[in-house]
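With one protein chain removed, the remaining protein chains of the complex are shown where they sit.
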Amino acid sequence: MKKFDKERLLLGAAGPAIALVVAVLLTSVVLLASGKSPFEPYAIMLEQAGFADIQVLILNAAAGYYIAALAVAVGFRMNLFNIGVEGQYRLAAMVTAVVGAKVALPGALQLPLLVLVAALTGAFWAGIAGLLKVTRGVSEVVSTIMLNSIATAVIGYFTLPKVFGVQQGNNKTTGEMHDSGWFPNLDLGPAGELYGFVFVAVALGIAYWVVLNRTRFGFDLRATGASESAAAASGVNAKRMVLTAMLLSGAVAGLAGLPTLLNDTHTYSLSFPTSLGFTAIGIALLGRGGPVGIAFASLLWAFLDKASAELDYRGYDTEIAVIMQGLIVIAVVVSYEAVGRWGLRRQQQRVGKELAAGHVLGKTGAPGTSGETGTSGDNNDKEVAAR
Amino acid sequence: MHALCGENGAGKSTLMKILYGMQKPDEGTIAVDGQQVAFASPGDAIARGIGMVHQHFMLADNLTVLENVVLGSEKLHGIGAKARAKIVELSERYGLGVRPDALVENLGVADRQRVEILKVLYRGATTLILDEPTAVLVPQEVDALFDNLRELKAEGLSVIFISHKLGEVLSVADEITVIRRGTTVGTVVPADTTAKQLAELMVGSELPTPETAESTVTDRPVIEVRNLKLLGEGGRALLDDISFTIHEGEVLGLAGVEGNGQTELIDALIGLKGADSGTLRMATGEVGSAGEAAGEPEEITSWPTRRRREQGIGYIPEDRHRHGLLLESPLWENRILGHVTERPNSKGFWLDLKSAQADTRRIVEEYDVRTPGIDVTAASLSGGNQQKLIVGREMSHKPRFLIAAHPTRGVDVGAQAQIWDQIREARREGLAVLLISADLDELIGLSDTLRVIYRGRLVADADPADITPEELGSAMTGAASGHLEHPADESGAAEDRPSGETGDQPEKTEEAAAPEDEAR
Partner (left out) sequence: MSTAPALDKRPAAASAPGRRRVTLPVLLLIIAGVLALTSLVRIVTGADGITNVSQMSTALKLAVPIGMAGLGGLWAERSGVINIGLEGMLILGTWFGAWAGYQWGPWIGVLAGIAGGALGGLLHAIVTVTFNVNHIVSGVAINILALGVTRYVSAFAFEGVPQGTSKQSPPVESLGQFSVPVLSDGLETINDKGWFLASDIAGLLGGLVTNMSPLTLLALALVPASWWILWRTSFGLRLRSCGENPTAAESLGVNVYKYKYLAVIISGGLAGLGGAFLSIVANPFYLEGQTGGRGYIGLAAMIFGNWMPGGLALGAGLFGYTDSLKLRGGTENVHALLLLIAILVLIGAIWLVLRKKYVGAVIAVAVSALVFAWYATTKEVPTQVVTATPYVVTLLVLSLSAQRLRMPRANGKPYRRG
């Protein structure tokens, strides 16, 4: 029924909206407390967002965020916490850079090869955690955290000059990649160059939505996230699902470093951007695991990142953006929970009312027997992070 | 010792919750020792000397008995030696045999119950409320429990005992109050009451009882279980030597006290647990196809759950919230659940949302699911409507074999009758049903054949045409075995009758193993 759909949409938007308002208010309090204007920074940042070059920067940054957040979201949708996106994307970027520097095929083959290498590396690294969980019962939270640190060491080793590294001044790099492996950029004139990978990110988002909502596999994955026991009874092989989801999440994570690598740096070095994977967790939470929500969230995040740079020149501290990001995440998780619960209660009441009023889909219009109403998921042992 | 008696859902537990301060009454008064009281929380009830032994134990597994007992009442005797001495003293005085330093995790059900009783006594309770204390116990344990209770009575304590088992109530209580649908229908003294009179009081006469019309049992087997064995942790057999056959158009009713292997049997049939030995065979293909054409049932022992469900096993789960529904998903997604690989839900790899939603609308109408639409979450429906949706979903895939576990539990009377009708109708069309229920009337009324499961074994069988709930109830406690009453020749499963020995029943369930361990 339409009415319910509209309300769902409204509720879906209410969560992040409330969170944003709360986060802005709290940030203003912080600004006030530090003796600054509580409003001007927003004005400056919004003004920045009006410039074409900043917009391109935001889009470029959002591409990586988006892909990484999708990787996190794949796990979230079935209650798997892949904290290891960080390690997966960095390792994948490094391996891809090495392959890109050592192998020179024509562009039509080189690019698919590099993308494949990145995805496989990410999947391999996440697969270790998946395998440990399935076979040995090791919590993926702990194992992916460990794997992040191990990835750092592995990267450190591979970038040694005696292994694959190339020393460039103070920086250890993996050497320049062959230009057949450079992903084409879209030249926008004075506004700068838009990463071609932005379009890949969009395509990934669409694929994510299609797989999740329109395929049997996606249904099984979501069912597992909503209720593990019900999914098992419905015929989902839980272990295989965990492993598949982990591999998939890792493969997507492996691509997260590619916008920077293939469109910009063309080499992996010590200055390659880090902590994308942790940021992505926040973005995935903010976007509630949906492809559109995540897109907005990554744009917001990239906006805060890029537009805040100007603040330094105007007597503010760019770090205010970091505070805001943190506050947004906290506010979001709380408001989703609160709004979600409220919405569910409200729906139950409305269903009761509609039934009492005789609006029944079935043939009998008689007032329904109210009976005991199913309790709101208290039976679920696990709360779903981002539904 | 006062017993409170009534059918499932008659309001016994609600009454007790009010007495224990867990719920507040809308009207009426409670008096303790002639004094009118109002309890805002369990704490108030405890202070008045009322203690409750819950049906589902309130114990922390990873804490010791001592810790569980003193928790919340540390002020009484501390948590050290004094408390231990007090526990030992209480345990000896009432013959409870509780070891204060054992981990609760390592205790069996009967021991846990004694810990619960001790918990109440430790707090100085003078009135004990026991909510369905025998539901999880085997007969010897029940006897031991009653001995304990008599001991308590002798010491001057009052016991309120909630049960729906007539035999027990009559044997142990001094006075019995029967409630039905939330009101008291009478108070009787066991000495001048028979079980039959009590049963009439409990059930009343207006309740619908399911009745099967003419038999539709055929000789075409749909599901054949042979020597099924399932081992639990530590090598104990949870299911042992289970064999039965269900034919087209046959409802096989499985009676048994909960926890005697029913859940495990369902898991083994649906494929959630692999059998340790034995075989499962199922006839696949069209319902009603001639026996010769359908050929021999196929062996499905190694099939995963999904394949079994695709090939025609329908499942109405025991706990629909945990196993049958995605509570926070819309109804049409719940319609897909369990049948995601089948039409109309999907075409090949892709979901077919349009047909799934259209079919959900059809189910809602045909099965009279009262809902304003198919986009509301499953959680917002009442229990009965949730169950109707599940029944409709399972029936829509033309199952050959339906596992119906407590299909009418927690369902209002109207929905109950509908669900019974649907099962009967499907049976007429050649469905084979395994019916598991705690409601003996339902079992007797719907089934063509009855089996009794006890400690993971099928110990007895009966013909529903000539057996009473009381007789069946006594078989469920292991008191009777083999064929009950007169031999039933139309029973298709007669050849699978278990050997019927009870003398050397090995300890089967986890619960059952514990008391012996202790004795050793």
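The chains carry the letters A and B, assigned in the order they are written, with residues numbered from 1 in each.
As a working rule, a residue touches a chain if its C-beta (ideal position, glycine included) is under 8 Å from a C-beta of that chain, and two chains touch if they have at least 3 such contacts.
Everything numeric in this text was worked out from a predicted model, so none of it was measured.
K.L.:
Pick from A:P106, A:G137 or A:G169: which residue touches the chain that isn't shown?
P.N.:
Touches the omitted chain: A:G137.
K.L.:
In the whole complex, not just what's shown, which of A:G175, A:G250, A:G282 or A:G343 touches the removed chain?
P.N.:
Here the residue in touch with the unshown chain is A:G282.
K.L.:
For the chain that's not shown, point to the residue among A:P38, A:G107 or A:G156 touching it.
P.N.:
Only one of A:P38, A:G107 or A:G156 touches the chain omitted from view, namely A:G156.
K.L.:
With the full complex in mind, choose from A:A14, A:V30 or A:A49 the residue touching the hidden chain.
P.N.:
Touching the chain that is not displayed is residue A:V30.
K.L.:
Please output the residues of chain B touching the missing chain, sorted low to high.
P.N.:
Output for chain B: 41-43, 46, 54, 57-63, 67-68, 70-75, 78-80, 106, 119, 233-236, 503-504, 506-507, 513, 517.
K.L.:
Write the list of chain A residues that the hidden chain touches.
P.N.:
Contact residues on chain A toward the absent chain are 30, 34, 81, 83, 132, 136-139, 141-143, 145-150, 152-154, 156-157, 160, 278-279, 281-282, 285, 317, 319-320, 322-327, 329-330, 333-334, 337-338, 378, 381-385.
Basically, only the chains that are shown with their structure count from here on.
K.L.:
Can you compute the centre-to-centre distance for chain A and chain B, using the mean CA position of each chain? Integer Å is fine.
P.N.:
44
K.L.:
Give the list of chain A residues in touch with chain B in this complex.
P.N.:
Residue positions touching the partner: 1, 4-5, 8, 213-220, 222-223, 226-227, 229-237, 344, 347-348, 350-351, 354-355, 359-364, 368-377, 379-380, 384, 387.
K.L.:
Mind listing the chain B positions that touch chain A in their complex?
P.N.:
Contacts found on chain B: 270-272, 304-310, 315, 317, 319, 321-329, 333, 336-341, 346, 349-351, 353, 361, 364-365, 368-386, 410-412, 414-415.
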